[in-house]
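In this view, the complex is presented without one of its protein chains, the others remaining in place.
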Amino acid sequence: MTTFALMVLGAPLSTQSAHTALAFAQAAVSAGHRIMRVFFYHDGVYCANALAIPPTGETSIAARWSELAQAQQIDLVVCVASAVKRGLLDSDEAKRHQKGTGNIQPGFELSGLGQWVEACLLADRVVTFGA
Amino acid sequence: MIKKSFLIVCRRAPYGESYAREALDVALACAAFDQPVAMLFLGDGVLQLSAAQHGAAIGQKSHATQLSALPLYDIETLYVDAQALQARQLDSTDLVLPVQVLAAAEISALFATHDIVLGF
Partner (left out) sequence: MLHIVNRSPFSHSSLAECLSVCNSQASILLIEDGVYAALSDGEWLARIREKTARVYVLDADVAARGLNAKIATDIARVDYTGFVQLCCEHPGTHSWY
């Protein structure tokens, strides 16, 4: 059993990054491995956008990640600095900046790069899904 | 505490994309966790170190100035691809920080000798 830490750098739709990473994560858990954390960085933070409406016939990537994370106890961490710069705010950040109620999909958590460093230290394997 | 050696590989030029800044933020985060960090500049990444840049001309902070803070965080091992420098008409005297200029075989060895290799 191998423990993985995954980094996702691409925005959904603009790149395949998040979709490849999701398929990888699904395959890994089906094979009995563990995904301890997925860290969304650069434009990957857009994967956590609860307001994104997918094209007709497609499911929201945010919802699909959230569902997998809940079923498999995976931490979905969104880099707070990258997110806030791109207008992705949780309720605390939205309140702090007086920008409504926030738009982060439930199941994702905003946090710092320290969470990624920690994941690299604890996981057996680190895989980046580039944009 | 667990320690792993990190190699941050920078392949993108500054300003045109945000990867240069994001690579630096990851390097600093690793250093803040007291992990040994080295940085490798390949391809257009070597342009990040150019001393001649002036980000203010496009309303941005100068990336070279931000990189020059690396030694304050004990990140002093910087590698640069010799061929990339030459192709972009730079040499080590044009750069803001002291670097080790490496040939391809030496760069290849770096990938094997670091525990975690992250690319931006």
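Think of it as A and B in the order they're written, each chain with its own count starting at 1.
Here is the rule we use: a residue touches a chain if its C-beta (ideal position, glycine included) is under 8 Å from a C-beta of that chain, and two chains touch if they have at least 3 such contacts.
The model shown is predicted, which means the values in this text are computed figures rather than measured ones.
S.K.: Looking beyond the chains shown, say which of A:C79, A:L110 or A:A131 touches the absent one.
M.R.: The single option touching the absent chain is A:A131.
S.K.: In the full complex, which bits of subunit B touch the chain not displayed? Write them out.
M.R.: 9, 11, 42-43, 81, 83, 104-105, 107-108, 111-112, 115-117, 119
S.K.: What is the set of subunit A residues that contact the non-displayed chain in the whole complex?
M.R.: The missing chain touches subunit A at positions 2, 4, 9, 16-17, 20, 23-24, 26-28, 30-31, 33, 125-131.
Everything that follows uses one rule, which is that only the chains that are shown with their structure count from here on.
S.K.: Taking each chain's centre as the mean of its CA atoms, how far is subunit A from subunit B in angstrom?
M.R.: That gives a centre separation of 26 Å.
S.K.: Please output the residues of subunit A touching subunit B within their complex, sorted ascending.
M.R.: Subunit A residues touching subunit B: 7, 41-42, 81-82, 112-114, 116-118, 120-122, 126, 128, 130.
S.K.: Which residues of subunit B touch subunit A once you look at their complex with the stated criterion?
M.R.: Those residues of subunit B that touch subunit A are 2, 4, 6, 18-19, 22, 25-26, 29-30, 32-33, 35, 116, 118-120.
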